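Apart from one protein chain that is not included, each protein chain of the complex appears where it belongs.
Chain naming follows the written order as A and B, and within any one chain the residues start at number 1.
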Amino acid sequence: MTTPSFIDVRNLSIGYTSRAGETVKVLRDVSLTINRGESVGLVGESGSGKSTLALAALGYFKRGLRVLDGQIHFDGIDMLDLGRDDIQKIRGGRLALIPQNSGQSLTPTLRIGQQVAEALRLHSELEADEFDHRVVELLTQVRLPDPAALISRYPHELSGGQQQRVAIAMALAGQPDALLLDEPTTGLDVTTQAHILELLRDLASDRNMAMLYVSHDLGAIARVCDRVVVMYAGEIVLQGSARQVLKSPRHPYAHGLLASIPRLSQQSLPVALDGRPPMPGEMINGCAFADRCGIADSTCTASPPPLVPIDTGEHVRCFHPGKISQLPRASKTAARKKPSASGKPDAALVMDDLSITYAKPDFLASLLTSRKDPPATVEGINITIVKGETLGLVGESGSGKSTILKSIAGLISPKTGSIALEGQSPLTAKVEDRPAVNLRQIQLIFQNPDDSLNPRHTVAQILAQPLRLYFRLSGDDLRQRSIELLEKVRLGSHYLERLPSQLSGGEKQRIAVARAFAAEPEIVLCDEVTSALDVSVQAAVLNLLNELKTQQQTTYIFVSHDLAVVKAISDRIAVLYQGRLCEIGPVDAVYKPPFHPYTDVLLGAVLEPDPEKAPKLSADDVVELSPPAQGCPFQRRCPKKIGTICETDTPPAQQMGGGHVINCHIPADDL
Amino acid sequence: MLMMLIRRIMLGIVTVSLVSLIIFAGVEILPGDACTQYLGEYQADDELLAQCRKDLDLNRPALERFQEWAGGAVTGDLGTAVDGKTKISTIVGDRLKNSLLLAFCAMIVGVPLALLLGVITGLWRDRKPDLIASTLAIFAMTIPEFVSATLLILIFSIWLGWLPGIVLTSASAPASEFFPEILLPVIVLSLVMCAHIMRMVRSSVIEVMESDYVQMATLKGVPYWRMVFSHALPNALLPAINVVALTIAWLLGGVVVIEVVFNYPGLGRLMIDSISDRDLPVVQSIALIVASIYVCVNLAADLLTMLANPKLRTIYTRK
Partner (left out) sequence: MAATTATSMVSGNRVVTVLKDLASRPSGAIGLTLVIFHVALALVSPYIVPFDYKLQNSSLMLTGPDAVHWLGADHLGRDVFSRTLMGGREALLVTGVATPLAVIWGGFIGILFGLVGGRLDEVLMRVVDAFLSLPWILKMLVLIVTFGTGVEVLIPTLAFFYGIPVIRIARAATHDVIARDFVWAAKARGHSRISIIWRELLPNVLDTLMVEGAMRWSWMLLAFSSLSFLGFGVSPPTPDWGLMISDARGFMSFAPWGVIGPVIALSSLIIGINLTADALAKALGIDRAQKAPM
């Protein structure tokens, strides 16, 4: 046996015993090596075993999981053969983990300072009286604002990005030689994510650390990794240099994954990767990817392909890496059909000076204190949506995107202003008071299908709800129509009797889409409908929505925090910050200069799955909890702020032509 | 923080006022009044009835009497028993003291034991210590108190003769004289409450031990026991505060059966006796006292939770 690499996982299989008593494999014969100073990205769909592998490198297995076979070495130490005390000395010291969700990974009852100091106590030579000083140093190093004040805070008092930085500081406290990162930026805003990745890059090169970066986000991987490992169904299917894998992937799965990512540089919809990965424990005879692979043939289902090196240097688990070029490439998809801009556009929906607030007058508080009402969550929204168009609504978390949609649907009453359907009188604020036609015309699709489908209803019952309510269908008609709807979202009639728990994430979201379209709506409100999904599934849902739109001339309001997704599907884009409109206009205009300063910041932070593109970071990633009382909403973070006028006066709406409006004090020519 | 405090205390006061209203209204709505109930078969005698009503002041409008009763209760004056002479505060005073003594002893034994067992069973989940303790807990929780009391008396008092099976000390005796008679009731009570608290602590410990932050602490290199004590337990024991409070409230008001079985002169037996004697004024007073204790203990638990839980604390102290 050769001497092990720095991090060396060999022929590792991990599994658990199911309730039926069978051994189910979660990882199958996985080998992975990482050298000092090298950073390796680990990608794959949810459930492919990425986290399991990363935790295994620490000699840690979630409850129920156990090693079936294989070895794990770290710097020559056998991690599976260490006593409890010895392994704890390595964990968090020379080998540190940065977890997926730092908000939940920091102990809620301990102060930030205590938690970082604990790592120092365990893994450094420092004396107790030096801890405070070093903690502040570490917090400064991860670029946290006001570290001295932060040490006495509790985790819940920090924003998601700050929590993530604390987790990084904690890992750095042990002077690690290697970092394991499990989706460290998932769930964070684009700007925050870009900042954290830059920080990690800098740290890795300063300290010459080995890094294993787990993510389903190829954009993030492209930014920080030298080498990429792609996993599918608990196996490694491709590994090679980041450049090779991301530029010309030599495995059909990796190819599909990359093609399904929407890109800023592209005006077309991404290519969907249909189907779903096999469940752990499912019987697989040949290649695990065969039923989703566009170039599969009979050899593929006959026996499992081995992981073999190919001429370009990668290792590929595929019989036909040479045939990849036959697969559809992103650029070959037909561009979306758009409603013709010619002719007089009919307004589908008009929002007139819409303001919404969540603040409720508190009787006791108003008696005892003299605090004024906080500024409204959403304010002064004037948008007219044209029939048949898709309006994209973008902004960071907390920018009031969902609030606006809920208000249109009648679930939240606006404070002031009105919402009106095509040429009609304004809609009543409350959904209970709206006439049935209006209810049918507007349908809402939610972010998380797990939450938006009643877990106790079968698909048939779910679809029956709008059909009964709006069209009084029953019996055979109802069933017939339900099957039609299922076909529309490309699911078979055998799905009718399933419960949501028996569907995959993508299938659930399709059912949610089918339910919305059952109403034959004129306007469909999509609230982050793809953010809970894997990229490959996201592409499928985007394609589906686009297809339905071309068939039915539906109008969409499409909310997302992902600028590339919005760009792929929208005709017009509205950029929101803190519930106020920054910029609105046709896609081409918004994504091209001149930019609103906030749009500029957002676009700069987008990560593309291309190792050559670096993000441009111009504004800090501070999280603001409430909008400023007056002036420009972006005043506190704006890198181009021109003076006190931004703090006192509402920025003017500058017409840039073609319906493109920028709200900023900077004259249009200087933007 | 201050505001929260005020709010919570106000809610407590509202609840107690509602209780007093319910008690008073309840007695009013029931057929007959304190005197017809008290005199029972003698109520045919109009003169007796009239005298009794006069003694108890029952002829005035209900609202007025409620005001007076509630007003008196606030100042500690609970009025007189149905015989019109005995001060309720004297009757209740000794009993309350005895109940407090019993509750206190049961708590000292039961709460620490419950917490310890809860933590042990939680940490060793599904292993031997857990299986044994959890099974025993199911028995302790489900077997009626009078059954376990009866069995314990049978074993320790009758067969083994180690402990007295029944309390003979008079209600007004000082606390020290209740030993060792109080031991068996304390054992039975601690068994029951211990089981309840233990089960709750166990599930809380299990939940916390599976949390991301405990996993993170382990992966950060924190040694097991240190992780348990500084990361897991402070979080796992937070919800226990409320359960302990509920148990204490129950100890102070609901242990009628135990008191009857062991002939212990506490509030519970006074309650039963007064109900049997149809002494409604005393019943009302006991109800009010027990309810107030319940509200106070819960209020204290809420405040304690608020102090111990940084999430709740910081909402009110930082802006």
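Just so it is clear, contacts are C-beta pairs under 8 Å (C-beta built on N, C-alpha and C of every residue); 3 or more make two chains touch, one makes a residue touch a chain.
What you see is a predicted model; the values in this text were computed from it and never measured.
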item	value
Chains on display which the left-out chain touches in the complete complex	A, B
Among B:P112, B:P144 or B:P180, residue touching the chain not depicted	B:P144
Residue, one of A:L307, A:L499, A:L617 or A:I642, that touches the chain absent here	A:L499
Touch with the omitted chain, as defined above, among B:C52, B:V214, B:V228 or B:A287	B:A287
Touching residues (missing chain, whole complex) on chain B	11, 14-16, 18-19, 21-23, 26-27, 30-32, 37, 138-139, 141-147, 150-151, 153-154, 158, 202-203, 206-207, 210, 249, 253-254, 256-257, 260, 268, 271-272, 275-276, 278, 283, 286-287, 290-291, 294-295
Positions on chain A contacted by the hidden chain, ascending	16, 18-20, 62-64, 279-282, 406, 409-411, 431-432, 434, 436, 439-440, 442-444, 446-448, 451-457, 465-466, 469, 497-499, 501-502, 515, 519
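As a convention for this text, only the chains that are shown with their structure count from here on.
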item	value
Intercentroid distance (Cα basis), chain B paired with chain A, Å	51
Touching residues (chain side chain B, partner chain A) in the complex	3, 6-7, 210-224, 230-231, 234-235, 238, 309-311, 314, 318
Residue ranges of chain A in contact with chain B within the complex	55, 58, 60, 62-63, 84-85, 88-93, 96-97, 99, 101, 104-110, 118-119, 122-123, 154, 156-157, 167, 170-171, 174, 364-365, 368-369
